[in-house]
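Note that one protein chain is taken out, while the other chains of the complex remain in position.
Going in written order, the chains are labelled A and B, and every chain counts its residues from 1.
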Amino acid sequence: MGHLDYALLFIQTLNGLQLGLLLFLVASGLTLVFGILDFVNLAHGSLYMLGAFVCASLTFLVGNFLIAILLALPITALIGYGVERTIARALYTRDHLDQVLGTFGLILVLDTLAHLIWGPAGIAIPLPAWLDGQIELLPGVVIPVFRVLIIVIGLLTALGLMWLVNFTRLGMLIRAGASNRTMVAALGIDIQTLFALVFALGATLAGLAGMLVAPITEASIGMGNNVIITAFVVIIVGGIGSMKGAFVGAMLIGLIDTLGRSFIDDAFKLFMEAEAAESAGPAVSAMLIYIIMAGVLAFRPQGLFPPKVR
Amino acid sequence: MIGLSKSSFATLIVLALLLIVPPVLFWTGNAFYLDLAMRLVILGIVATSLNLLLGYGGLVSFGHAVFIGIGAYAVGIPTYHYFYGGAEAIATTNGFFQFGTAILVSALFAVLTGLIVLRTKGVYFIMITMAFAQMIYYLFVSIEEYGADDGLVIEVRSEFPLINLDDPITLYMVCWVSLVLVMLLVRTIIHSRFGMVLQGAKGNNERMVTLGYNTYLYRLVAYGIAGAIGGYAGALYANFSSFISPEMINWHVSGELIFMVVLGGSGTTVGPLLGATAFILLEEFLGRLTIYWHLPFGLILIGIVLFARGGLMGLLMSRKDDK
Partner (left out) sequence: MKKLVSAALAASMLTGVAWADSVKVGFVTTLTTPAAVIGNDMKNAVDLAVEHMGGKMGNLDLELIYGDDGFAPDTGKQATDKLVKQDDVDFVAGYIWSHVLLASRKSALDAGKFLISANAGPSPVAGKLCHENFFSTSWQNDQTPMAMGEVLNQNGVKSIYLMAPNYAAGKNMVSGVERTFKGEIKGKDLTKWGADAQLDFSAELAKAKASGAEAIWVFYPGAAAGAFIKQYHQAGLKDVMPLYTSFTVDAISLPKLQAANFESVLGSRITQQWDPSLDNAANKKFVSDFKAKYGAYPSFYAAQSYDAMMLIKSAVEAVGGNMDDKDGIRAALKAANYDSVRGKYSYGNNNMPIQNFYLREVVADADGNWTTKVVATVYENHQDPYAAECALK
């Protein structure tokens, strides 16, 4: 393979970081809802999709992508609240299987609704010219401006969540609820409202991720169904209910997936024929995150940073 | 209780209908409905095997479709080599070899992965069963020789002495008889001591363990059996469809299998079959009404979960008498 191209490595690491941050946005919402509400929400990916579509429509309506995001976020929160009031609330007391099935049905409903409202085709979101360009961070390291934006927004959101969870009253309630829900209710906290808030927050985070990814790919039906599995892998690896776990898990998965895609087939070529490496490489990259999850579960079944319970 | 219980009665009715109606339709020129019935019966077999884990064992496997895939490719790969050369050791259309391989490899895969997955529980169990299925999915997607994502066309059906699977009615009868045998098998297992331990572990695992039962081992055996049945059904499916692809192993399929079991009534003998029937019929006839049929379908699923958790069998039986 020769010498290692450091500029390329740096760029791929940044790409991995960006993927990791997007994953974190989705996984953080999922782990909040799972950790506090003990609710398995398979339809979390549909909220990601709806966020993307709402933002896409607003961008065409308002003419500016950034304003569209600001408008789309509260709308997504409302949709999340709506889902919580109807489906989620009915399923809190049920076991996880019922929640999986109920939210699986919800995916079908939301996907079809999206088809009815926005049609079968995906929607490409136009960006203002200054976001469409590239920026040279270091000599020889050129990356698209929009990706830098994702990293910035992702990091800010992560910091914001950390502040929320660790330094505010709401955060304290969240952490308490993650440890012992019944006790929190017994202490007279309005659990209903707390749950609704947390659910809406989770939906907003997922929606934000969808809005950030749509300008790169497009807003399309079923886009959430792919990301939800990865998000579950992330929170299982990180530890359910743990924000820190979601962050570390997301970064880990994002980096390994990206670096794997970039370098595995080259690595395979070191000891395999080119033909075989080209077939095996993509397959192994695709399987990688599942292998990692299986590995983590074999040695630390509760994940890397499980919240202390009771 | 005099005579047949409600559930046994329901079982006999459904099986009788499945025995008579599709062949009659076939003979009156509606060959398409025989196809529909065959899919239904085969999925009924898979759902019944999943029920052993889910309904009776409390193990929510979200990767059960992987066994259908393994069984199907156990038929497809040897047939492929028989026609196109290579791998002489397994190139054959012999039915015993193919079905035998299907059952053995599925059971083996079940036991090996079971060793790992059964150490987890709850949502972790759900996710890791899904993960293993996804791994096999990507494995088949990467093997270009057997079609990868494009799938594999199976040129001829498995060869058995005396039984000609090329005849649609014969194949259907084989499927139907298999269904009956599988349902009997599961029923026998459930009513045996083994089944009691399994169900006991579902209700309260710690208690069973303190009673001295190695529930892990019991579950592993159940997992292996369910896997083997799934593989057998996969082999049947490959014969019926003449076309297989990794999409059969997609997690959506596993989700649909769970839906079938719950829709029909998990923890009952005929529930999975009812669920498979309802699922196939809904899919077919709702699909004719509108291309947006997933919407009412999803609503039905949500409705079942919220209001009719016992599924169709639950609705059928006003009292929870025997199963």
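Heads up, the rule we're going with is that a contact is a pair of C-beta atoms (placed from the backbone, for glycine too) under 8 Å apart; a residue touches a chain by one contact, two chains touch by 3 or more.
The shown structure was predicted, so the numbers you read here are calculated from the model rather than taken from an experiment.
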{"item": "Option from A:Gly122, A:Gly177 or A:Gly238 whose C-beta touches the chain left out", "value": "A:Gly122"}
{"item": "Sole residue of B:Val41, B:Val75, B:Val141 or B:Ala238 that reaches the chain not shown, by the stated touch rule", "value": "B:Val141"}
{"item": "Among B:Gly151, B:Gly200 or B:Pro296, the residue in touch with the chain that has been omitted", "value": "B:Gly151"}
{"item": "Listed residues A:Ile189, A:Ile216 or A:Leu304, member touching the removed chain", "value": "A:Ile216"}
{"item": "Positions on subunit A where the hidden chain makes contact", "value": "5, 7-8, 11-12, 15-16, 18-19, 115, 120-127, 132-134, 142-147, 213, 215-218, 220-222, 225-226, 229, 258-259, 261-262, 278, 281-283, 285-286"}
{"item": "Touching residues (missing chain, whole complex) on subunit B", "value": "30-32, 35, 141-142, 144, 147-151, 153, 241-243, 245-248, 250, 252, 288, 291"}
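Basically, only the chains that are shown with their structure count from here on.
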{"item": "Interchain centroid distance [CA atoms averaged], subunit A/subunit B, Å", "value": "33"}
{"item": "List of subunit A residues in touch with subunit B within their complex", "value": "34, 40, 87, 90-91, 94, 96-98, 100-102, 104-109, 111-113, 115-116, 229, 232-233, 236, 240, 279-280, 282-283, 286-287, 290-291, 293-294, 297-298, 301"}
{"item": "Residue ranges of subunit B in contact with subunit A within the complex", "value": "54, 60, 62, 116, 119-120, 122-124, 126-128, 130-132, 134-135, 138-139, 141-144, 251, 255, 258-259, 262, 292, 294-295, 297-302, 304-306, 309"}
